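Of the protein chains in this complex, all but one are displayed in their positions.
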Amino acid sequence: MSIRATRPVRAACADPDLHVHRARRVRAWSCIVASCAALLCAASTTVRAAEAPRTFPLKPIRMMMPNAPGSGTDTLGRIVAQGLGEELGQQVVIDNRPGAGGTLGMEIGRNANPDGYTIIFASPPALTVAPFVQKRQPFDPLEDFAFITTIGVTPNVLIVTPSLGLNSVADLVEMARAKKGAMNMASAGPGSQSHLAGALLLSLGRFDSLHVPFKGGAAVPSVMSGESQWSINPAPSSLGLIKGGKVKALGHTLPGRTALLPGMPAIAETVPGYSYSAWNGVIAPRKTPAPIQERLRSGLVATMARGEVRSQMALQATEIMLTTPAEFRRLVQDTIGHNVKLVKALNLSAD
Amino acid sequence: MIELAGALLGNLAQGFGVAMTPVNLGLCLLGCLLGTLVGVLPGIGPTATVAMLMPITFYLEPTGALIMLAGVFYGSQYGGSTTAILVNLPGESSSVVTCLDGHAMARGGRAGAALAIAALASLFAGTVTTLAIAVGGPAIASVALLFQSPDYVAVMVLGLVAAIVLAHGSLVKAMAMIVLGVFIGLVGTDVTTGEQRYTFGIADLYDGVGFVPVAMGLFGLSEIMLNLESRARDGGLARLRDRLWPSRDDFRSATPATVRGTLLGIVLGILPGGGSTIPSFAAYSLEKKLARDPSRFGQGAVEGVAAPEAANNAGARAGFIPMLALGIPPNAIMALLVGAMMIHGIQPGPQIIAKQPELFWGLVVSMWIGNLMLVVLNLPLIGLWVRLIQMPYRYLFPAIIVFCCIGVYSLRNSMMEVVFMAVAGVAGYVLRKLGCEPAPLLLGLILGPMLEENFRRSLSVSGGDYMIFLQRPISASLLACAVLLLAFVLLPGVRRQRQRLRED
Partner (left out) sequence: MPRWFNQDTLAGALFLAIGAGGLVAGRSLNVGTADAMGEGYVPLAACWLMVGLGVLIAAGGLRASAPAVEPGRLRPLLAVTAAVLAFAFTLEPLGVVVAIFASALCAARAVPGVALRSVLLPAIVLSLAVLAIFVWGLGLPLHALPRLPG
């Protein structure tokens, strides 16, 4: 929430107001506003060409965050912003623009000046789901952005109410089939990762449950209280509760075992082919100059190698994953492919 | 009993050990100071303040950072009450009620008394709630787990009924305002189906209408319009009476109200979904019901400031417990604090009390110390605030407008939010001219979406059977309370009395 977009370098420009002839008549006022504006615009155009990529960055960088402050993605973004700021020697400030499934923030990022001073912290919901659920196509996820690098993958975790006595994914599938779908699957809302990950499990595991959408994080307490029997949620939000015995974890959504979640099986071990995890990465407006993209990329690579960043990421159960721009783009393409299929199957799309 | 007391003292002693180190005390004071200074700006509520000041704490060690953030949280909350009292601008939902009588007191030249009472009432509530947490501690958190959707519905209904009682004009108008608030709250993307409702293609509406722009417009802007209409614009907003501090009479009526507000705040604050909004509305309604002369309310009754401020603080603090013990953030500000904890390597959850007791109790105690510092810090500032609103109004109101605009803009960094505030301002002006009070609308706006979400979920889980609300003991008893309360309001005797008051 705290950024400087453009440093107030030309504060002296405010002066024209002072020199304006002292007019008493009311009508003069509108002219004053207009002329101030004109003067200031004129003054600012001349400074433009001064910024050469070699000296990038000269001022704080704004990182668009299409998620609410305090959300899981926001927390990851703040860790990255802090480290990247220290690497580049300029503050990287988070600009939270949640709303419209994240498309608001993405759009602002896309339309920003492509000078490297605006970058976007991207994750699948805003980049690969929301544009296909909404009636208007707010942006083209593949064509409108320059892909810098992914920073990590965060698994989701399948949690169940402990008192059900379920011990494995197979137990859950069996119980759901026995109950003929009279079970509740909590999600963080229609089209959320939690919903899509759950829907994928229902379809690959061939069982039924009633989808009970919640607003964001409230899905987890619903599993705790037993109102819903199961839910798939980002690992960071449920790890504390799993350790505390308030919910039971049956598996995670990475394709295979991971050192981040020791002892926890992958859902794919029971339901072959199952995989649904969230990557996070940094993208920039399409026309950002290549040398600046490269500078950002090297800064991010160095950030992700920092000791404190690695340990903070581990605490978020996030596996660090760096990719080349081409790999990143392919990843986005694949994710869109999977999600569009799910969105269609769930009849979520707007038309 | 002795065991209990021993555990209590042990826990608190551990907490004091952590919180009383000079560094942590300093951080707490700094947090409070920054929080107050930012929170007092109109339009900048606690959530925005915490988000803005969070990066400062990244360089601190975890306990110190959280202590400082707790200071920021309390400071900004009190700063918000200050703006509510001085210029009728509620920066967050729980200070809506404080506006009603707090600002009326300020208009009557008693801003100093209102600010002092608010500070002291919240300190009292903070002290009692801290003790309650130390005794009940983790057990309180498990109450949250007993709650399911139908129970949430019942809590919301109870809260809305309380808002009807709160109205001092026509009951039917208050009900209509609540329904209007609920309706406005439903604008946006439907949580269940993902469909757009009443968004008319405006992307800024997809996430619904924000509380702050509506509150700022309905209360703050319409207030400015009415002031400009009626008052000598060269004078200040309020005269200063001869005394700055509350009188003995003020204390006599504020004390029992504070005690009741605190108790109500703790009980309702523990209930999930209540937050600090329902407690403050409920406490105000209770005081009005108990008062010998309810017509004083809205005209600057001291109880109308003390009780909701106490309830709000008690509720906010009781709400901290599920956050710490379960890691479930009940609102945006708590979500930010959870995020801050995670960045500092602390995983909130049931094991936090057992594994990091020094952090847990340190935080509980430092919240109290933060509260104390707040009072110490703010009592001297009261004189300054009071002088501020004596500035000639023609200089003051453009500044208020600009601060409101910046505050509202910074919530989502969106100019549309500022436009919504302008619309709400006009609406507030018209509604007030027609004798409709804005407070019930705001409660409807906050509770509406939660009510709908849980209502639908309840019926979806029950397969469309409305009996689910009566089958669960928690929801059944809460709904019974709501019905009783409503019956009480609608009873002929009470109604006659209200009628008479209206005609006076």
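Each chain carries a letter (A and B) given by its place in the written order, and its residues are counted from 1.
FYI, a contact is a pair of C-beta atoms (placed from the backbone, for glycine too) under 8 Å apart; a residue touches a chain by one contact, two chains touch by 3 or more.
Note that the structure is a prediction, hence the values are computed from the model and not measured.
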{"item": "Option from B:Gln14, B:Ser142, B:Ser170 or B:Gln390 whose C-beta touches the chain left out", "value": "B:Ser170"}
{"item": "For subunit B, residues in touch with the removed chain", "value": "38, 41, 52-53, 170, 172-173, 175-176, 179-180, 182-183, 186, 190, 192-193, 195, 197-198, 221, 224-226, 228-229, 233, 394-395, 397-399, 401-406, 409-410, 413, 415-416, 418-419, 421-422, 425-426, 429-431, 433-436, 452, 455-456, 459-460, 462-466, 503"}
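Going forward, only the chains that are shown with their structure count from here on.
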{"item": "Gap in Å, rounded to a whole number, between the CA centres of subunit B and subunit A", "value": "30"}
{"item": "In the complex with subunit B, residue positions of subunit A that touch it", "value": "1-2, 68-71, 74-75, 78-79, 82, 93, 95-101, 103-104, 107, 133, 135-136, 138, 184, 189-191, 210, 212-215, 217-218, 220-222, 224-227, 236-237, 239-241, 243-246, 311-312, 315-316, 348"}
{"item": "Footprint of subunit A on subunit B - complex, ascending", "value": "47-48, 51-52, 55, 58, 144-149, 189, 191-194, 196, 201, 203-204, 206-207, 272, 326-329, 332, 334-339, 342-343, 345, 347-352, 410, 412-414, 449, 453, 457, 460-461"}
